[in-house]
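One structure, as structure tokens, below. Some questions next.
The other protein chains are all here in position, but one chain of the complex has been omitted.
The block that comes next holds chain A.
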């Protein structure tokens, strides 16, 4: 390595400073992780701990909770609100909020029902129309925010009411439209399951990607005179993840198996994670959420970034609405009302996306919604009334936000923003 022109005194370029602790190999990675957690950079830790707690408590109260088929149902439910929550991650990243995602999802399901079942449109056309309306409403929020300086909180609060009105108007007097049970949409939302062998195969992909990416990054970093990181760490990470995923798939396959709809959700999460972490757009989103004026002075078109966040959020909300219509085989006045809105926002926050902007991950939608749906499913199995369900879910959300706030305070005092 000392022959490399970029290395300094035999050390790679990024390890040259004498004050830097040389965190190399497995022990170093572990030490770095403990340091991060202590300084308040909790990452996915609270969710992992929360999920274990929830599973233990609910399983001891009612063993059906961990039955494979209950978990399969849980994944079906996760996909719909989870996709809405993915949109919420986008607006939270830039430090804004969209309170109308529930109404938007309800309106999208109503539109799909009306156009497809009542007006006789082809199904793809109806879905595309609903998605387009979602994007349009997002664009409207962007105009209100960028041009008129309307706070997103207020703009989307008025949107919540207005879009709910549109949903009721579209559904008309009868108030609900049943979707045909034998249609591909309803099958997708209720019964379509990956073949066992395919699910096992898909579960291998993340591990393979981690190893491939890890190796190529290591090679390129070494070639450029930077420290490469540890191979054993990458392999262990990939192995642990692969074994965990295969066990989960095996367990789900004891029941009905892995729903295609959940597969779609995970695919969207992975795609969004790539966009947020590996593209210029994602970097700009994080920058705008962290320091709007600094981003502007760096030449970023801040308005366009806000617009992309709002449009994505509303479009994801529309997609989530269409899928929940598929899940329920109906588009009704109740769709998207109640706790859909807050569950979507709570999922993003519980998963670790900050309400204050500039900090978050697409995976927080995935993990957060699993926590929320696990609680909902557990409480339903206990036959608790919805009054208690609301109270308990509210309590969990409060705890999640408290953890976020405390961790944020600790990060600030440890210089981690």
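What we mean here is this: contacts are C-beta pairs under 8 Å (C-beta built on N, C-alpha and C of every residue); 3 or more make two chains touch, one makes a residue touch a chain; residues count from 1.
Note that in this section contacts and distances are computed from a predicted model.
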Original post:
Absent chain per UniProt: "ATP-binding protein of sugar ABC transporter", "biotin carboxylase", "Cytochrome c-type biogenesis protein CcmE" or "Heme exporter protein B"?
Top reply: "ATP-binding protein of sugar ABC transporter"
Original post:
So which of A:152, A:167 or A:284 would be touching the chain we can't see?
Top reply: A:284
**OP:** Identify the residues of chain A touching the omitted chain, counting contacts across the whole complex.
**Re:** 6, 8, 13-14, 17, 19-20, 217, 220-221, 224-226, 278-281, 283-284, 286-287, 289-291, 293-301, 358-359, 411-412, 414-417
